[in-house]
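For this depiction, one protein chain was excluded, whereas all remaining protein chains were kept in their positions.
Here the chain labels run A and B in written order, and each chain numbers its own residues starting at 1.
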Amino acid sequence: MAEITLQAVEKTYAGGFKAVHGVSLEVPDGAFCVLVGPSGCGKSTLLRMVAGLEYVSSGTVAIGGKPVNDLEPGQRDIAMVFQNYALYPHMSVYDNMAYGLRNRRVPKADIERKVRDAAEILNLGEMLDRKPRQLSGGQRQRVAMGRAIVRSPQVFLFDEPLSNLDAKLRVQMRVEIKRLQRRLGVTSLYVTHDQVEAMTLSDVLVVMNAGRVEQIGSPQEIYARPASRFVATFIGSPSMNLIRGVVTEGGRLALSGTEIDAAPGLSARPGQAVEIGLRPEDMRIAPHDGPGTLPFRLEFREDLGATELLHGSIAGEAATLHLPAGSAPHRTETLSLIVAPEKLHLFDPQTGLRLG
Amino acid sequence: MSGTITKSAMVENRPWLDALAHGVLILGAAMVLFPLWIAFVASTLDGSSLINSIVPLLPGDRLLENYTTALSAGSKAAGGVPVGLMLTNSLIMALVITLGKIVISLTSAYAIVYFRFPLRMTCFWTIFITLMLPVEVRILPTFEVVADFGLLNSYTGLTLPLIASATATFLFRQFFLTVPDELLEAARIDGAGPLRFFRDILLPLSRTNIAALFVILFIYGWNQYLWPLLITTDEQYYTVVMGLQRMLAVPDSEPQWHLVMATSLLALLPPVAVVVAMQRLFVKGLVETEK
Partner (left out) sequence: MEKRVTLNNRVLPYLLLAPQLAVTLVFFIWPAAQALYQSLLRQDPFGLKTTFVGFANFEKLFTDPLYLSSLQLTLLFSLFVTVLSMGAALVLAIMADRVVKGAQGYKTLIIWPYAVAPAVAGALWWLMFNPTVGVLAYVLRGVGYDWNHYINGTDAFILVVIAAAWKQISYNFLFFLAGLQSIPRALVEAAAIDGAGPVRRFWTIIFPLLSPTSFFLLVVNVTYAFFDTFGVIHATTTGGPGQSTTILVYKVFADGFLALDLGSSAAQSVLLMLIVVALTVVQFRFVERRVHY
């Protein structure tokens, strides 16, 4: 069983900078866990601590139940795919993949078999004799993955492996990586700043910010019930709209000009100021204007083909809508919107935390 | 194809400037080569014809004879040390110094770049100091040290004191700093320890630098003059560059010019051959070591 367990892991650099504050995390065996967050949030540092490339300042890292804090990277039975591929430039593709096995004194015949199997899976069969500089970006990335697969490790680590690829290739490789991991069933820890990769690849999604974990859950949970303003605006593209409002006496929500229904079981008190989160894709055009609808002032639109993005403002604050193409007829200046109460997200303006 | 269109080095089309350039270059090359030519001519003449008459501009007919004499018996007026022996000594000295310097500076640069340990910067500056201590400023004391170790008249004495090299260490340090960090990380994950990483990854990547440095250091080692002069009194260990001086410094008589010139040519041939044959690497080596 190769679950990854992190307990209160911290990282402080010499000079005092604390990159990771008390992170605890459990990745079940065979699960694909993605660490996502903006640059500098500590996700790469965390990954490198699991890899053994950085010392753990305090806390424990365990793989398969065994603490690995004091083990060298080569002793942890892990494999890593780097952002810049890190292929040995002077070695052929075959040798790049065989290197780790040779260091472990695996018999030559076994090495041959494993490398060829991995090459088969990744479609690298014809390139085994080539050197990295003769390969394209996508091919190099596959060799990097081949190098990881060949070792049949307990854990795969990915450090933003798709960042250096062009958009189209990125989409392609994303699917390949997911398929591969499903097929091999190896516990994987994946770091990215791209929230689309985060949503599509993960079984367990960890959102990080400034060295701390903001939320852990399945991508669906995180999407549907973000635990904080940060998570709410980070996941989902275009980002969630946040509009200031107040809870009314009657348990409804007032934004300047209108009142709308809130979801049942509201844990906010009347009179409390709140931030109301509305995803661009969750709002609909109201059948008629009037009470209970949100007034939207349209400023300009972007046509994406099948859908369109409408930029404007709700109650004076900037907002974006994501609707099917043609939803707003030409020359529209204002629209009335409705949103289902379950799709409303409420956040405390002070702490940013979710309410209810 | 006429050449009026694109010449990348041309700003305007002034053919007389081109002719001038070629002219100057040919003249320059001729001036550079002239001493070599005269030396060659002198080395092919009969010894007696050199005593009173000017060296002619065309070679004579004693090429084989002179060179054979030089190689096997040397210049009698200067004690008859066979040039062949001296060439061998020079070769040994040059190769040992070159290989020694390369190995030592590779490991030193590796330690300084890839490790963190107390006294790291002290070591760095200690090596740096050697740049400011050429042999010429410490002649006597170094001689004493070598003598005290009993290393006079030995290959060890000829080579060991010259094996430290700040320039080579800095060159490799510079290069190692450009090797991507991820290669080390990937190697560690692949189970390679520091020595394996050094051998399997760093060294192969350093190949061109090592080759370029080889050219520069070989020339340096072969052309050593003051040091062999100081520490060898036994003819067995004379090197060809210092041996040449002995041929020139004959008291009370003219040097045997035909043999002296033959020896000069033999002395300069190997390093020149290395430079010409490996010109690209040579230029790279020069430029890299001066950064």
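Quick note on the criterion: a residue touches a chain if its C-beta (ideal position, glycine included) is under 8 Å from a C-beta of that chain, and two chains touch if they have at least 3 such contacts.
Predicted model, so just to flag it, every value in this text is computed and none were measured.
The absent chain, not drawn in this view, touches the displayed chains B throughout the complex.
For the options B:L99, B:A164, B:L203 or B:V250, the residue in contact with the chain missing from this view is B:A164. Considering B:V83, B:I189 or B:M261, the position touching the chain not shown turns out to be B:M261 (whole complex).
Listed for chain B, the residues touching the missing chain in the whole complex are 7-12, 14, 17-18, 20-22, 24-25, 28-29, 32-36, 38-39, 42, 50-55, 57, 104-105, 107-108, 110-117, 120, 123-124, 126-134, 136-142, 144-146, 160-161, 163-165, 169, 176-177, 181, 184-185, 194-195, 219, 222-223, 225-226, 229-230, 241-242, 244-245, 248-249, 254, 257, 260-261, 264, 267-268, 271-272, 274-276, 279, 282-283, 286-287, 290-291.
Operating definition for what follows: only the chains that are shown with their structure count from here on.
Partner chain B is touched in their complex by these residues of chain A: 51-53, 72-75, 78-80, 82-91, 99-100, 103-104, 147. Interface of chain B with chain A (complex): residues 180, 182-183, 185-193, 196, 200-201, 204-205, 207.
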